[in-house]
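Missing here is one protein chain; the remaining ones are kept as they sit in the complex.
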Amino acid sequence: MPSDLRDRAPARRGAASAQPLQRRHYTVLSDNHLLSFFGASFGIILTVWLRHGGFGNLAKGAIPAATSLTQFTGIAASFAGLAGLALAGRPVAIEHRYGLDRVFIWHRILGETMAVLIGLHVVAGVFAWGLDIGFASAIIDLTGRESYMALAFVGSLIIGVVTITSLRSIRRQMSYETWYFVHLLAYAGFAMSFSHEIVLGQLFADDTLARWLWIALHVGVGVMLIRGRWGRLFVAAMHPLHIAEKRKLNNNTTELRLAGGALDKMIGDAGQFVIVRPLAKGLWWQAHPFSLSAAPTTHGLKISVKSLGDGSASIAALPKGTRVIIEGPFGACTPQAIENRKVLFIVGGIGVAPVKAMLERLDRGHQPIVLYRAHRHDDLVYANELRGLARELGGELMTLVGPTATLAVRDPFSGKVLRKAIPDITERVTVLCGPERLLWAGRAGLREAGVAAEDIHFEQPWW
Amino acid sequence: MTATLAPRVIRTHPVMGTVASVHVHDVVDVAVAEAAIAEMWAELDRLEDMFSTYRPTSQISRINRGELHVLDASPEVLEVVDACTWLEHASRGAFRARRPGDEIVDPAGFVKGWAAELASKCLDRAGLGHWYLSVGGDIQTRGTAHDGSPWRIAIADPNGADPRVVRALVEVDGLAVATSGTAARGRHLWDGRTDEPAKSLASMTVVGPHLTWADAFATAAFVMGRDGVEWVTNFIGYRALAITGQGELIRRDDQWGSPLDQPSTE
Partner (left out) sequence: MSQRPTHSLVRRLMPAVAMTAAASGLIALLDRPSSGLAGNAIGDPAASPDTGAPPAPTQPPLVSSTLPAIAQGGDGGTASGQQPVATTPAKTKTPAASGGTCTGKTVDGPSVNTRWGPVQVEAVVSSNGQICNVDAIRSPDSHGRSVRINQQALPILHQQVMKAQGTNINGVSGATITSDAYVRSLQAILDGTTG
């Protein structure tokens, strides 16, 4: 039965009685909290190493020093990896405070750190064994003759491949899904190395407390990951939304309204984005992030789909009633980040949707100014709504249309230009929303114009 | 069935984000004019599809994605890409078909005038010889107006809010008129100028035989600023008229006829 039919009556009721979604708590979690937690955890691990004479051994000769370094880099690598995996579970408190973009960026940084540390660990280990029994024999031992080392060796190769394919220059050459399926093998790589740590690691061999701590850490992160990442996806899959309405905004942009019973319990706000998996042939295995183009309510989530040639065109073409799995909403760029201050929005491309959503939630105290950059007039989606909303709140919309080559100045985002256009720019909170080039150019210009770094908000492109 | 002759056939058609208008002054059977015009609109749509970077199936999009090599594309695409390259060199970089910083080819600045001129050949093939086609303000004329006088094409005032105020007027006999400039109000850099007004231009108009080049030269010359007016004189048959932010006209006197030379045709 078409879900269209099923939902018609509730939908009509829904529009009239739509409630905004529950808003997230802008948590008290601060940078200090995170750093202390991180530092303390690492400190505990470090204590294990120190208790086994790790520091002292560094001075005791080549082999003890190499062994000690092998242990240190090993646990440091694991620690970075565990922290990275914990972030992959999208912990709620951290995501609410910092936004999914930063969570993914830190995950990437921790992953790269882990890979480097593994490299050092391998080198130190080869030296530690090689100086003892000869390098040829050491390598044969460490790649398979020693129990559990084949697993560890292949596991480290897998981590190496995963890290290399996640480097921006390489990752951009493959499709998202290809990259993702390879990336999942990191779980395997990590797990494969566990046995050699527990069995061969001298730190754990004769230290029961340390061993149980190590196992508990891994189990803990594993549970966080399974619950946070996969459990939530499972729950989302059990309560899919569906496309309730479609509206064409211009030649290549369509607005979809996604509705469903799960909205009652969803937490979200304007300025955020959702990850959409359409349950349709050819698309069910793809996940696409879309920003909300209106403040989310129980009546539905609105997203603007621009045909960018990466599958988004197929999503815009889906018929009403198609079910979709929604993860999120994610993102820390919400009206809460603006507080009570005056605000400036710098917008381009698909960034306009979440800005429009945020404007709907602001009030006269914010006097929002919107700078909207587009290459063609046809690209000025929602321009009238933005102008109306901005003016209602005592602000203004300013547009700049045309290819950069035809503009009157070389850099429309330079500090000089911005200050001239917005004289009180340093008193404002700025939200940047748009393609990467706009974000970096805008941010550089804002800093040049004297805007404080903490007053500049944007979703960092993690992909 | 008697043919309906019409002294003027006027039709419009939305395309390329703007509106195209055609005025046919030949005294012909309306059906003949309308057939030719319909064919021209179809041709414009076809060319828009071929070059639109917004349509994933267009040849340009496929070239930008690496699915199609430019040498394997249609002859029209090759012609446009070649022309854009030549223009980039001839204008010393003022005209660019590649978006700054990346490899995407976006010949939109050239395609409009070129496509308009190409599509207008449908009118020639139908035997029409007294018409003009305007695609969003870029105009190709053929012959003269119905009374034998040159086409009177006004140049819009780029600095005014009233769309009915024009800044100048040119009389052309079969030539093309193309204007490049800041579009609707509010496009001067976030609505606040930073360059001295004297330096920047509000619009640049080029008059010459072919709309393809009039449009291209207008785009490049506008970027160049005042120097653009001189640059256009490199190309025999083309001349430029620039309008500054203060409403001042910049042109080479020896390139234009003056109304005082001729007896008034009004």
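To keep things simple, chains are lettered A and B as they appear, and every chain counts its residues starting from 1.
Just so we're on the same page, contacts are C-beta pairs under 8 Å (C-beta built on N, C-alpha and C of every residue); 3 or more make two chains touch, one makes a residue touch a chain.
Just so it is clear, the model here is predicted, and its values are computed rather than measured.
Set against the missing chain, the residues B:Ala145, B:Ala220 or B:Ala242 yield one that touches it, B:Ala145. Taking the complete complex into account, residues 10, 12, 14, 17-19, 21, 23, 56-57, 65, 67, 69-72, 75, 78-79, 81-83, 85-86, 88-90, 92, 112, 114, 132, 134, 136-139, 141, 145, 150-158, 162-175, 177-184, 203, 205, 207-210, 212-213, 234-239, 241, 247, 249, 251, 255-259, 261-262, 266 of chain B touch the chain not shown. Think of the hidden chain as still there; on chain A it touches residues 129, 132-134, 136-137, 140-141, 143-148, 150-151, 153-154, 157-158, 161, 174-175, 177-178, 181-182, 184-185, 188, 281-282, 285, 309, 313-314, 377-378.
In the analysis below, only the chains that are shown with their structure count from here on.
Remark: chain B residues 17, 54-56, 61, 65, 94-96, 99-101, 106, 108-109, 180, 182-184, 186-195, 200, 219, 222-223 touch chain A in the complex.
Across the interface of their complex, chain B is touched by residues 251-252, 307, 309, 313, 371, 376-378, 398-409, 412, 416-418, 420-422, 437 of chain A.
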